[in-house]
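The other protein chains are all here in position, but one chain of the complex has been omitted.
So that you can tell them apart, the chains are marked A and B in the order they are listed, and the count of residues begins at 1 in each.
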Amino acid sequence: MNALTNRAKPVDRRKMNFMERIYLVAIFKGMMITFSHIFKKKPTINYPEKTRPFSPVFRGLHILNRDEEGRENCTACGLCAVACPAEAITMEAAERQPGEEDLYREEKYAARYEINMLRCIFCGLCEEACPKDAIYLSETFAPSDYQRKQFIYKKEDLLIPHPLKQPEEYKKALGNKVKREKAN
Amino acid sequence: MLLAIDMALVIEKLVLIVIVVMASLVIAMYTTFAERKVAAVLQDRRGPNRAGPFGILQPLADGLKLFFKEEIIPNFSSKALFILGPSLAMLTAIMTGAVIPWGDKVHFFDRDISLQIADVNMGILYVFAVVSMGVYGIMIGGWASNNKYSLMGALRAASQIISYELAMGISLIALLMVTGTLSLKEMVVAQQQGLWNIAYQPLGFLIFLICAFAECNRTPFDLAEAENELVGGYHVEYSSMKLGFYLFAEYVNMFISSVVMATLFFGGYDIPFLNEANYDQNWMALFGVLMLMAKVVGFIFLFMWVRWTIPRFRYDQLMNLGWKVLIPLALFNMLLTGALVLLKHNGWHF
Partner (left out) sequence: MGITQILFWGLSVLAIFAAIMVVASKSPVHSILSLIVVFFAMSGHYILLNAQFLAIVNIIVYAGAIMVLFLFVVMLMNLNAGSEPQKHRMLQFAGLISGGCLFLVIISAISETPQAAGNVMIGTGNSGLIKNLGMVLFKDYVIPFEISSILFLSAMIGAVMIGKKN
């Protein structure tokens, strides 16, 4: 049988000589190898204090978007729920009442919008399906919890902060998305 | 006659005993922490760093956790023996510290206080006796657990310790021929004036070191608690602080055997290239204790370094090494030393 690579080494089955049989030399060599590892760089990252940088295409927790005046983009059309392969998204639509124009951008809005983060596979198809640029995936991931029901994210959990009332939080939640979009 | 004791002496010794016991416990506690750190560093990891700065409170957290764990005593084990096991393991581990010369004399309150609890004239034999007692804690605990795995672990530990005790004893005999005394204090004093014993007994030291690894049940000879063969070895059935005692006794043993090796072969509290008599007595005693501790830290690091480098022996390899290699080697070393001592005694110079 031919070897697939040239990296295979044949086993050395010669009799060991005296120096090899007392093992002390081999043990010393091995200990030197472990000792040299003291000075090597440690790949571990101290997680909560430091985080690993995400790649620009990372898909994390969902965010429901608002426009520049702070009105919700979502019209509860249900395309995201249809697109979702894991069936993680449910919603209920409602009609905008007079006087709510500064809350919702169009006449129809989502009264209830839930994503089950345990079902979600973070594929990003909802983001692609959305005609209103209302949902996108951010650069954080769902934190751990003790209860399953904590993983069903309500609309309040998903909505981005108000751009006029909380501009700093809004900018933070927007993250690198703006830069990415400008680059496109 | 009952009250005709030197009260000052009693107080002095009591204080010394408390200090030695506390110190060996605290050092053993931090050895568990050091073990995890050394393991991490040798494997390119970081190790525990959450509890306190640099994880310095980690051993306290570990101890606290063990105290709060549920205590389980198996239903049909012998309860008294089940409790006796870990207690004996701990007791024998701590008892050895009594004869170790921790430092030179200090001068306080118009008294010369020796930093040694008991200068018995056969200190090294005492250490040996206590070490040979140590196996009972493991055996009784393993048997009382009424579990096949713990029984096997206990039997392995017992036969391993008995086998390696022989080679250890014979290598010690060669050392005793050189020093001509059994008292640890006198050995240290002799090493302060002349060379360290390692210069006279390199082979003896190597044998002693290997046997010390085996006696402490440390890797590469940790067959008594080989996780992947015996689940956990002799302490499978133990929980809570009784398990803690077993684990802790291992570290106290490691500390004590490091101290013994430093004392026997590396001059104890002797500071090399320095004549202690020229300086203040108390300061020199303090530096001597620190020097001993530095040597001990070196040995403990060696224990850990070996543990995270060398894989575990197979049981037949262990027995072969003990009976067919170490004992003949120790006998040869003893014969050679005896011949040389005799020749030197008869006026040869070399």
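Throughout what follows, contacts are C-beta pairs under 8 Å (C-beta built on N, C-alpha and C of every residue); 3 or more make two chains touch, one makes a residue touch a chain.
Nothing here was measured: the structure is a model prediction, and the numbers come from that model.
Here the chain not displayed is in touch, across the complete complex, with B. Set against the missing chain, the residues B:Met139, B:Val178 or B:Ala262 yield one that touches it, B:Met139. Check B:Val21, B:Ile83 or B:Ala158 against the missing chain and you find that the one touching it is B:Ala158.
Within the complete assembly, B:Leu182 is the residue of B:Leu25, B:Ile73 or B:Leu182 that touches the hidden chain. Contacts to the hidden chain, counted on chain B, fall at residues 1-2, 5, 78, 81, 120-122, 125-126, 128-129, 132-133, 135-136, 139-140, 143, 151, 154-155, 158-159, 161-162, 165, 182.
Keep this in mind: only the chains that are shown with their structure count from here on.
Mean C-alpha positions place chain A and chain B at a centre distance of 51 Å.
Those residues of chain B lying in contact with chain A across their complex are 41-46, 49, 305-306, 308-310. Interface residues of chain A facing chain B in the complex, by the touch rule stated above, are 27, 30-31, 33-35, 37-38, 40-44, 46.
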